[in-house]
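Only one protein chain is missing from this complex, and each of the others stays in its spot.
Order as written gives the chain letters A, B and C; numbering starts at 1 within each chain.
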Amino acid sequence: SETTPGTGGDTTSGTAPKASNVKVGLAYDIGGRGDQSFNDSAARGLDKAKAELGIEVKELEAAAGETDAQKEDRLIQLAEGGYNTILAIGFAYEGAVKKVAPTFPEVKFAIIDSEAPEAANVANLVFAEHEGSFLVGAAAAMKSTTGKVGFIGGVNVPLIQKFEAGFTAGVKAVKPDATVDAKYLTQPPDFTGFNDPAKGETAANGMFDAGVDVVYAAAGGSGNGAFKAAKAKGKLGIGVDSDQYNLPSLADVKDVIITSMVKQVDVAVFDFVKSVNDNAFKSGKKVYDLKAGGIDYSTSGGKVDDIKAKLDEYKQKIISGEIKVPATK
Amino acid sequence: MATQDTGEPGGHPAVELTGITKRFPGVIANSDVNIAVQPGTVHALVGENGAGKSTLMKILYGMQRPDEGTIFVGGQPVAFTSPADAIKAGIGMVHQHFMLADNLTVLENVVLGNEPRSGPGLDFDTARRRIREISDNYGLNIDPDDLVDDLGVGARQRVEILKVLYRGARTLILDEPTAVLVPQEVDELFGNLRELKAEGLTILFISHKLDEVLSVADEITVMRRGTTVASVLPKDVTARKLAELMVGSALPVPELRESTVTDRPVLEARGLTVTSADGRKLLDNVSFTIHAGEVLGIAGVEGNGQAELVETLMGIREPASGTVHLAGKDITRMSTKHRRESGMGYIPEDRHRQGVLLEATLWENRILGHQTRKPNARGLLLDRRGARADTQRIVEEYDVRTPSIDVNASALSGGNQQKLIVGREMSSKPDVLIASHPTRGVDVGAQAAIWDHVRRARAEQLAVLLISADLDELIGMSDTLAVILRGAIVAHYDPATVTPEELGSAMTGAGREG
Amino acid sequence: MGRFSARAIVLGLAAPLGALVFSALICAFILMVTDHSPIETVDAMSAAAQRPRTLVNSLNTATTYYLAAVAVAVGFKMKLFNIGVDGQYRLAAMLSATLAGAAFMDSLPSFLRITMTILAAMLVGAAWSGLAALLKVTRGVSEVISTIMLNAIATYLVSYLLNPARLAQNVPGSNNISTRPITEGGRVDGLVVTGSTSKIFALVFLAVAVGFLYWFVLTRTRFGFELKTTGLSESAAVASGVSVKKMVVYSMLISGAVAGLVGMPQLLGASYSYALDFPAGIGFTGIAVALLGRNHPVGMAVAALLWGFLDNTANSLDVAGVPREIVLIMQGVIVLSVVVAYELIRRYRVRAEQHEVGRALGRTKTLEEVSS
Partner (left out) sequence: MSAGGLTVGMEIAPAAKRSKRLSPMVYVLIAVGAVLLLSLVRLLADARDLTSAGTVQAAITAAVPLAMAGLAGLWSERAGVINIGLEGMMVLGTFGAGYAGYQWGPWAGVAFGLLLGAIGGLLHAIATVTFGVDHIISGVAVNLLAPAAALFLSKLYFAKAPGGGQKQSPRVEDAAKVSVPGIADPLGRVEEKGWFFISDLAGILRGLLTEVSLLSVLAVALIVGTVYVLWRTPFGLRLRSCGEAPTAAESLGVNVYKYKYYAVVASGAFAGLGGAFLAVSSGQFRDGQTGGRGFIGLAAMIFGNWRPGGLATGAGLFGYTDALALRGSTAVHALLLLLGIALMFVAVIQFRAGHSVLSGVAAALGVLFGWWYFVSDQVPAELVGAAPYVVTLLVLGLASQRLRVPRAIGEVYRRGEGK
């Protein structure tokens, strides 16, 4: 059978709409489906594509500490298994895509978060996380009464540094004299910083004790600890990747989450699959930024309703290019 | 608390073993053994190494289960599945090797498995009181709060006896309790035993020292190759006769025939002082000279600095002051390896810990300590073939009983391991041999062989430092005798004239130089 | 003991084979209980075993595992527990990658570049483990703790250095960050296998050489003898003139130097730079492989190959819809059941040996003799 754990059955049966000849293979980054974050977002897009387009899918997962060769093998197995549309989730796949794509010219590849592999059959889907982070930074500055806000990064890697850069710029844009307290929970290759709520809580508490009153947690699952701390101390938090206010696993702390920096990997995934399905595949870089709607801030819970107008103003300025958000510190 | 003796004496033996057979893989340790021990007597059990004495006692104590046979206690048949059962039946055992946890206090060692309680906790006060009581009653002189690590051998032995008495045992098994004691301590122990006997306790006593056996036992059972070969009364036999019963041949005697001592000094220690980490003097200004062809015997109660002396001579320990000279050359700072290469042979006191690698083959054990020299090495490489050939030679010359040189040393009995060690140390033709307890726990045959080899090497100008707890061996094998007490050499004796008793009192500090 | 009787061979094979079968049964049981098909699992695995690419990848993975295992085993042989192989190889790979990628290296002859890179890695690995050795011999600090601490410190040190402001650079168009890539002449070309896109690491020969050296040093040299002696009995080693402190230092340094090699096949044969995604955690796998292979040069090779193969079947299992965790479970069960099997066989052997000794001594009486 082609059933993959957690994907809920064979797509050719049931209520799915007309069958398509597109077969999608998706290779997750470490963490895989169920990480409630980056990979899950991709999974949502895939699920949507499956439901709406009636395609067949196969999901594979990366293991911690594996080599490029093993990632290549994963992509090749998909390609050889007849999956003609392959998504590689995460920049860790850039080497593998670079190597595998040319050997399967008839297969369409997409890689998230990397511009590096360039080929006629590769789409590079990248996000402007710094732009979204700028907006939540602005929100943080507006909501802060102490003029001190915090940034908690899961692991100290350039991707997360990009979040920090945008966030800081957003804070400064609103309150030039506000300070940003930044903290990374672990250093690579120790990636437990994305999975250690206890550390997130301690770091957040430290910030709150130092006068910070809004914390942006770009730390995967560790962010849960930060929200817990915020809730206990009556402070505010900002979520990341998906609209964390609406995540069932955060239901008990959702009232401290004023907004989230939404990175719509699901949109990118769905768009890509759809483009292949519609024979409209385009290779090369596609930037999901504020303008393209791949990045946004969320408003669930209504905690930013009062400043929504100002935030949207910033959003427009970024879209129009009036504000250029730095992507590095 | 254990129950008191189960049965009324009423004519029954205190314990009786009938038809006991115990097989180990490849060995029948006991076969159809029959012994009856009358209540209120001291019953001795003798036999050579491996005769099956300890096994039999372990069976009686519930540590081993017999394959066949029955045990009666006070006339009742019993089946022990663990020492706990034996303890309940009033049997206690002092083992051949100390059964003490060094890092626990005397109190903890004594009450273990039989603790007085108050609520869920251990009732330390009651335990302390009871131990003091027993200690006072039998003059054992034991402080319950001492750490066992701090105790000497004699005191440990007394703790072992205390453990048994604490459990209210009516029948005591003592497996070679005197092996490590000096004569005075032995006398004290025997005094204790007589007192116990007077109170109606029954004692089973194992020893290789036949005159002791004759002096303390009421009845003697002799074992050979796993079976009882005779049961005799002390008045009917002599030590010589007993030995013949044991081995079927005459008892060897440690003696040096003619003096081979020269005036060429080989090993000289001058003012050696060694201090412990906490500043105590373990060796106190020790000086001596051993000449070629001379055996210097060191007598002393264990723990008086012998181990430290040997380690300092071998370069394992650094002296705080003093020097060691080998053939006139100062070797005080030389490494152990270098000393060995310069002609020092070493038979360590604890063969299992220091002498052999139990989990390595005999030929690898041949290399041990001689790994830099012919025939074991060529340059930086091992010469496996050379080592194997030489091991074969040692096995033959020294009568090491083994099926092959490829078995692990652990498969050999203690005596055979020791013969291998002696053979190894002799093969490098050393100028000096440091021999610590070279025949401890070795049976009479092997003992004689080892003495023979030492004698022969001495005739070829070997200088020997001999340390032994066996005073007969010391007196018989030495050209000169020194007594060590609390790290200092306190007396010198001429082995030709000294008696074990004189030596013994010097060792305990009771006597002064004669 | 090096005896090659028929019985010894049968016994030697019985343990690992029995254990493999046993672990397969356990895993089949787990799969069935959780509604997965063991047959499909076996199918997927055997399909993987026929795919050249999987085999090449397995061999390559095994190469690094093997080096890590040897590094661990050098310590184990004398009862030193070097948990720090992980930190040692990561630090070594990072710093030697920096050296190998440095601009001035471009002009040097290829052989020299590669040799310098490898030597640098060995030196760094040895220096890092040397810290643990130093702490142990001078201060008695347990190497278990110090290497755990040094692993973590290595992580922080690497991430401090792997920074555009220091020894690294951002990878253009990517979120990765890496040392300057090694140019053509500094790489070690792999061996091409038909049917596989991956090449066999040429440094597999380095691993073989290391294994051979390990065997040779351990069994044929005085040093190896002293090392083993120390492991079997510290007190006997001291009495026989071995300086245990020196042995601790030497074996830790050797262990660290070999650990330094762990990252080389990947660095010089595939990655060409040290980046965020350089494989981590191989040191811990090395421990398992060394234990499984009983510190024996050939045993560890077999264990490394098995481990590498299992790792590389995970994708195939995933494709077949079998949860990939089953591989990890299988690895754990194999380690346990192999050692249990070895223990049972060892007990049997000891008995047999005592039997032999007993017979040779003429102590053994047969039952007939006893009864007659």
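Throughout what follows, a contact is a pair of C-beta atoms (placed from the backbone, for glycine too) under 8 Å apart; a residue touches a chain by one contact, two chains touch by 3 or more.
None of these values were measured; they are calculated from a predicted model.
*Asks:* So which of the visible chains would the left-out chain be touching?
*Replies:* Contacts of the omitted chain with visible chains: A, B, C.
*Asks:* Pick from C:135, C:167 or C:239: which residue touches the chain that isn't shown?
*Replies:* Looking across C:135, C:167 or C:239, the contact with the absent chain belongs to C:135.
*Asks:* Check the options C:29, C:81 or C:348 and report the residue that touches the missing chain.
*Replies:* Considering the complete complex, C:81 is the one touching the chain left out.
*Asks:* In the complete assembly, which of C:146, C:240 or C:255 touches the absent chain?
*Replies:* In the full complex, the listed residue that touches the missing chain is C:146.
*Asks:* Just one of B:23, B:53 or B:163 touches the chain that is missing; which is it?
*Replies:* Hidden-chain contact among the options goes to B:163.
*Asks:* Looking at the whole complex, which of C:11, C:102 or C:244 touches the chain that is not displayed?
*Replies:* Checking the options C:11, C:102 or C:244, the one contacting the hidden chain is C:244.
*Asks:* Identify the residues of chain A touching the omitted chain, counting contacts across the whole complex.
*Replies:* 5-6, 31-36, 40, 64, 156, 181-187, 190, 192, 195-203, 205-210, 221, 224-225, 228, 247-252
*Asks:* Tell me where the left-out chain touches chain B, residue by residue.
*Replies:* 58, 61-64, 82-87, 93, 95, 97-104, 108-109, 111-115, 117, 120-122, 124, 145, 147, 149-150, 163, 276-278, 352
*Asks:* Extract the touching residues of chain C with respect to the undisplayed chain.
*Replies:* Within chain C, the residues touching the omitted chain are 30, 34, 76-81, 83, 135-146, 148-150, 152-153, 155-157, 159-160, 163, 230-231, 234, 244-245, 248, 287-288, 291, 295, 323, 325-326, 328-329, 331-333, 335-336, 339-340, 343-344, 347.
Here is the rule we use: only the chains that are shown with their structure count from here on.
*Asks:* Going by C-alpha centres, which chain is most central here?
*Replies:* Minimum centroid-to-centroid distance belongs to C.
*Asks:* With chain centres taken as the means of their Cα atoms, state the distance from chain A to chain C in Å.
*Replies:* 36
*Asks:* Approximately how many whole Å separate the CA-defined centres of chain A and chain B?
*Replies:* Here the centre of chain B sits 74 Å away from the centre of chain A.
*Asks:* Mind pulling up the chain B residues that touch chain C in the complex?
*Replies:* So the residues of chain B touching chain C come out as 21, 24-28, 31-32, 50, 225-226, 314-316, 335-340, 346, 348, 350, 353-361, 364, 367-372, 377, 380-382, 384, 401-403, 406-408, 411-413.
*Asks:* For the complex, which residues does chain C have touching chain A?
*Replies:* 53-54, 56-57, 60-61, 90, 152, 155-156, 158-160, 162, 170-177, 197-198, 266, 270-271, 276-282, 311-312, 314-316, 318-319, 321, 323-324
*Asks:* Per the contact definition, I'd like the list of chain A residues that touch chain C in the complex.
*Replies:* 1-5, 58, 60-61, 63-70, 72-74, 76-78, 81, 91-92, 94-95, 99-100, 103, 113-116, 124, 156-159, 162, 187-190
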